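A short worksheet on the structure shown next.
Left out: one protein chain. Kept in place: all the others.
Chain lettering (A, B and C) follows the sequence in which the chains are written, and residue indices restart at 1 in each chain.
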Amino acid sequence: MTKKYIYTSYKEAIKDLKDDSSIMIGGFGVQGGQPTNLMLALRDLNLSNLTLIGNVAGISMVTGYGWKESDKDKIIDQSIFFKDKQVKKIICSFPIPSSRNTLSEIEKAWINEEAEIEIIPQGTLAEKIRAGGSGIPAFYTKTGVGTIVEKEKESKIINGEKFLLEYALNADVSLIKAFISDEKGNLIYKGTSRAFNPIMATASKLTIVEVDKIVSSKDIDPERIGTPGIYVDRIVTKNNELS
Amino acid sequence: MTKKYIYTSYKEAIKDLKDDSSIMIGGFGVQGGQPTNLMLALRDLNLSNLTLIGNVAGISMVTGYGWKESDKDKIIDQSIFFKDKQVKKIICSFPIPSSRNTLSEIEKAWINEEAEIEIIPQGTLAEKIRAGGSGIPAFYTKTGVGTIVEKEKESKIINGEKFLLEYALNADVSLIKAFISDEKGNLIYKGTSRAFNPIMATASKLTIVEVDKIVSSKDIDPERIGTPGIYVDRIVTKNNELS
Amino acid sequence: MSYPKKLNKEDIAFRASLELPSDSYVNLGIGMPSLCAKYLQKEKNITFQAENGILGFNEISKEDEQDENLIDAGGQFLVKAPGMSFFDSAESFGMIRGNHLDMTVLGALQVSEKGDLANWMIKDRGIGSIGGAMDLVVGAKEVIVTMDHVTKENKPKILKECDFPLTGINCVNKIITDIAVIIVEDQGLILTEIAEGWSTEQVQSLTEPKLIVSNKLIRYITK
Partner (left out) sequence: MSYPKKLNKEDIAFRASLELPSDSYVNLGIGMPSLCAKYLQKEKNITFQAENGILGFNEISKEDEQDENLIDAGGQFLVKAPGMSFFDSAESFGMIRGNHLDMTVLGALQVSEKGDLANWMIKDRGIGSIGGAMDLVVGAKEVIVTMDHVTKENKPKILKECDFPLTGINCVNKIITDIAVIIVEDQGLILTEIAEGWSTEQVQSLTEPKLIVSNKLIRYITK
């Protein structure tokens, strides 16, 4: 829908989200590109039985991973949803730190059998989401051949090599982060804060974006747009520069 | 290879191309985004038995399609390779105009059984090339189900719907067009002149780009780069602003 | 049989323009479909996509202001507009195939009573241009066809089965011709509008499958 809903409250932007939803969380799993304010609002909504889809999922809060020194006291990651048992399942590529001395809330939930974890190679995770957004129901990849990723998957020999069949991944909601939006939902990203945001924007029924500021489409460079507005439903920002 | 070869002569940039090669030709099949000068140099090299991969292939020279009024006397399209029988086969989505009154050189070559034409739906063509560049050997798509595109293709029922298996497409050489390059081969595109250029850049053993100008990487906006330099081997321009 | 006067291209384009849903993303095919844009009601807030990689264009540029980097898939040069965006062909067809467009309006050579569409190859030519049509018919949420009701030889183009090579099966939702508007439903083709001066019998005589006349049949809406 070309009409976009613009919010200044993160809470308002997500208040109709429901139990049992599947929710993609954008970024890479570091500070930059993560929709941190939307995540905090979602946690406070206290839903249950969620399926989360993210990349690096619960590392920062136990190791400081990917957060600036100056923000070390504000670290938030996807493990916030596990403390109060809001999550049924998480699909990600990197849910635990390498050391066993630092258990994340996600690993604790897994150990206590409160949440299921599905671990997918990062490139396959990205490609599954990209496929989900672009009408490709399944694709073949070499990634994971000969490993436990192969388990119970169809495979095919193509030009003498073995490949695994992987299916598209979609969700009910995507919470993403961009630098700037215009009122048409066109998004500009900054640096390495692209990561999973542009593909997740395409793969859900409802895409909600947190932006540093919203400006008029007259003031946005069309050549810089990373996500065309067609993929965006709701825009939240504390910094509305629309005239 | 991080080392890039920079040319001011289109002829020099393509002089080692060989008979029997497969060559992707970038753009959409209109004036903007087409590597016209590289195509003219390739025609003059007079190779034989080429396989060309392009999108709209032989329309402009018979109908003026996609060329500015002010440039109507300079129109060039992929049909230039058919006049002297340089082409064995062309793979494209749009090779002929709708009217039979205006036969293109491609259609003439096809009628005379001098060249084979493989017609692929445009989105499938784009996705096959994108797959070729990104290590996806095959994918499923709904496009073409129930049509002659389905002929002799594997299919699969996924969630109750039928999809066709399509394979990746690669080539020996890609000739593409961008607006600006830096000396590292980072490319900036302009407007609708992206089209098949960014994906073709990724899908060949050798990628040669024609640019309006080359500037120092100090003067290029990293946020605007559409094709990272890793995909580019040779850069040709008449306008070298490298200091 | 002699027939009343048919409507013209502009009438068809105007009628098709009424189909475009408010707040929608739409891809208009080359030729007659793209004429729709001319009749667009501004308050509908419609955004056009063209498969060569652009979203958000409105106007066709003047001949002396053509920009080679700003063009639609039909080869028309465009004028810059706020909120435009550009993308490559893989992304463009991801958008199309991924069901993100609300509607496409396409021309047709033939349409079957099941909503099969044939629009890319004249049967005896043996070669044709598929272009983006096959992706658009599987990807857009709604497919509208605009075409003349019969061929130049006065043969029906709405048929029990298409005999030209298909573009897609079971994909057309509505057919807008120069004499009628017809909805494709599971039970068959529903005739909902009919041009000034035409009888349902006359429309039926130029249509191969049996038409179901809507009990809400109205006059074809014109300017």
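Simple rule for what comes next: a contact is a pair of C-beta atoms (placed from the backbone, for glycine too) under 8 Å apart; a residue touches a chain by one contact, two chains touch by 3 or more.
Because the structure is predicted, anything quoted here is derived from the model rather than measured.
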One chain isn't displayed here. Which of the visible ones does it touch?
A, B
Check the options A:Q31, A:T51, A:Q78 or A:S217 and report the residue that touches the missing chain.
A:Q31
In terms of residues, what is the contact footprint of the unshown chain on chain A?
28, 30-33, 55-56, 65-71, 93-98, 100, 107, 110, 117, 119-127, 129-130, 141-149, 179, 189-199, 226
Sites on chain B contacted by the missing partner chain, in the whole complex:
1-3, 130, 132-136, 182-184, 186, 202, 216-218, 220, 222-223, 225, 228-231
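Keep this in mind: only the chains that are shown with their structure count from here on.
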Sort the other chains by how far their Cα centres are from that of chain C and give me the top one.
A
Two or more other chains in contact with one residue: find those residues in chain A.
134-136, 222-223
Any chance you could list the residues of chain C touching two or more other chains?
86-87, 93-94, 96-97, 138-139
